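Removed from the display is one protein chain of the complex; every other protein chain stays in position.
We call the chains A and B, going by the order they appear; numbering starts again at 1 in every chain.
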Amino acid sequence: MPTLANYLLASGILFAIGLGGVMLRRSIIVIFMSLEMMLSAANLSLVAFSRYGLVNGHQNFNAQILVFFIITVAAAEVAVGLAIIVSLYRARQTTHVEDLDTLKF
Amino acid sequence: MNISMIAWITLLVPLIAAALIVLVTRTSKPLASGLAILSALVAFVGAWTLFIAKTHGDFLGFNWINVAIDLDHHFTIPLGLLIDPLSRTMLVIVATIAPLVFIYSLGYMKEEEGYWRYFAGLALFLFSMLGIVLADNLVMMFIFWELVGVSSYILIGHYFRKNSAADAAKQAFLVNRIGDFGFMLGILFIWLATGDISFASLNPEAGALQGQPVMLAIGVVLIFCGTVGKSAQFPLHVWLPNSMEGPTPVSSLLHAATMVAAGVYLLARIFPLLAASPQASEIVLWIGAITALGAGFLAIGQDDIKGILAYSTISQLGYMVAGAGLAVSAALPMFHLFTHAFFKCLLFLSAGSVILGMHHEQDIWKMGGLKNKMPLTFLAYLAGMLALSGCPGLSGSFSKDLIMAHAWADHRAIFWVLVVGAALTPFYMARQASVVFLGSPRSDHAKHAHESPMVMVLPLLLLAIPSIAAGWGFVKNIFFPEALGSLEEAGHLPWFVEWIFISAFVVGIALAFAIYRNPAKDPLRIPLLANRFYIDAFYDWAVATIQGGFARLCSFIDRWFINGILVQGSATAIWFLGFCLRFLQVGNIQAYAFFFGAGVIALIYVLLTVH
Partner (left out) sequence: MLTVAFWFFATLMIAFGASVVLLRNPVSCAMSLVMSFISLAALFITLDAAFIGIIQILVYAGAVMVLFLFIIMLLDLRTEESRSLNIGATVGGLLVVSAFIAFLVKIISSTPAFSQKLPDFVGPQTSEVKMIGFTLFQTFWLPFEVVGVLLLVATVGVVVLSRKSLR
């Protein structure tokens, strides 16, 4: 029987992989995908807690509603983020992160 | 209309008049002077009413500050009027002299500029002086004390376009401030010690003062500092001769008769405390005696007609303060204040008449032979001069001799100091009379002098009456009833003491007439006296060196320490920190992500370990 700790550990490792992807990959698109992975890992944590922390004999549906909203917001965020990446590509002709370095002092 | 209403009207009408003069009468000279004189007459009627009705009471106006400290303690400063024999007598003095001076000013200031300013200042002064007289507690008296100082500043600086007048006004105010600082410390001291500041409840045995002679002495001496400033005692006497820059009626009202006498009035008010402290009254006595003698010497070397009278005022104030220091009764200094107010005011007004007749020339060595040109002025002046010099039978001799008699009985050294001063007084007064009125004219102004208009001469003649009569027995008993303290002779005086006084008078006058028989210039030229014992030079040096040095030190601290290190230093440090942190903005997005992640890790670590 998997315990709550197992699920949390899985979620945490997925999150850590996503964090590594954000910090180590050079392509903007892949960074963005790692970001989505981090969000999903958080969703897994929430659903695990929803199942293991019973309220009145059934799952804690508040957590599942939160997951619902997170997925929605993530979808909106992806849309807008990708639109920004497209305009960035049009302006700079590159998706390599190290070429986008004008945001400095 | 009950008595308390009359008291409040007496106090407040001059204030209303001053406000109206300032607001309404800029362009109308008769209206300005009319309002002022009307307010003085209202005060006159009110004061005499209160005197005749023998009012006695403490009329509370309102509690200016009323704060509850705890359930049964309150911190209150009331503003009320205390009418007792002392304030009744002083009210009569102030309210009788004031209308006469106001009417005199009609003639003196007729051609002067700033007419409305002058009368507004006079009305404000009358309000403030009446406030001092009627105040029922130390704090209220202090408020009006400062108000009197302000009116004095306004009036001395009437000819403010003249540098010397503006400087004199500033000096008067600042030197008074020094005395008032001690006064305020004294008020706080007495308040902390006894918890009460009203005159009716002054008690040397109250509260923390019981059995503590040193504390009582400190409190009284601090309050005496106010007198030293206001009544021009040594060492704060330097402002009074310079205050002669103001118009002559101002000099007579403020700086001879009433304002400078407020210091003596204060001593009379705190007399229970003064009498209970031998150390404090010793200090008061010596300062008064030194002032009396020193100012007498300085008066000999003066060439300005008002300057002689100014030093004479300082000297006579020294007599009053010495009389208070003898701690016999509150009435002793007040009696001399009473007689002095009349004859000194008379002397100043007649000097003003002379000045006006000489077209504003004030050097006595340009005058001479005026007794034929201005006979009425001369007669009035003579009455005042004889009263001041202690001519037997006139008012001044009664009060001055009484003080000296008590000095013989209690304090022999002071007696001799005062007697020498009493010999100097007729000397310098006769010098002035001889040079100004007798002999032959020394300049064109003197040759063409003429008598002053009646509006000025009438107050002179009216003032001559009390100058002569104010010391006589029945007058004394009316104004100084037993309740004020005894004015009896001091025990057994040997027969020769009386003759010492008379001989001082005679010797002084004779010597003066002998030396100053129609001279062309002053045969006695003593530089020490002419330079006022170099006290002024000393003060100039002290202010320039000590205060200037302190100011430079403060400037140094301000510029280098506060501004340089604290203000600009902290700004530079922040700027430097920002400059260093700026290098973290490398532009690489993943570096930012790294910083972000590292920060989160650090936060988790802190949260874990702090538990």
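In this text, contacts are C-beta pairs under 8 Å (C-beta built on N, C-alpha and C of every residue); 3 or more make two chains touch, one makes a residue touch a chain.
The shown structure was predicted, so the numbers you read here are calculated from the model rather than taken from an experiment.
Undergrad: Even though one chain is hidden, which residues of chain A still touch it in the full complex?
TA: Contact residues on chain A toward the absent chain are 1-10, 12-21, 23-27, 29-30, 32-34, 36-37, 40, 43-44, 47-48, 50-52, 54, 56-59, 61-62, 64-65, 67-69, 71-80, 82-87, 89, 95-96, 98.
Undergrad: Across the whole complex, list the residues on chain B that are touched by the chain not included here.
TA: On the chain B side, contact with the omitted chain comes from 588, 590-591, 594, 597-598, 601, 604-605, 608.
Here is the rule we go by: only the chains that are shown with their structure count from here on.
Undergrad: In whole angstrom, how far does the Cα centroid of chain A sit from the Cα centroid of chain B?
TA: Once rounded, the distance between the two centres reads 87 Å.
Undergrad: So in the complex, the part of chain A that touches chain B is made up of which residues?
TA: Spelled out, the residues of chain A in touch with chain B are 19, 22-24, 26, 31, 97-98, 100-105.
Undergrad: What residues of chain B sit close enough to touch chain A in their complex?
TA: Residue positions touching the partner: 582-583, 585-590, 593-594, 597.
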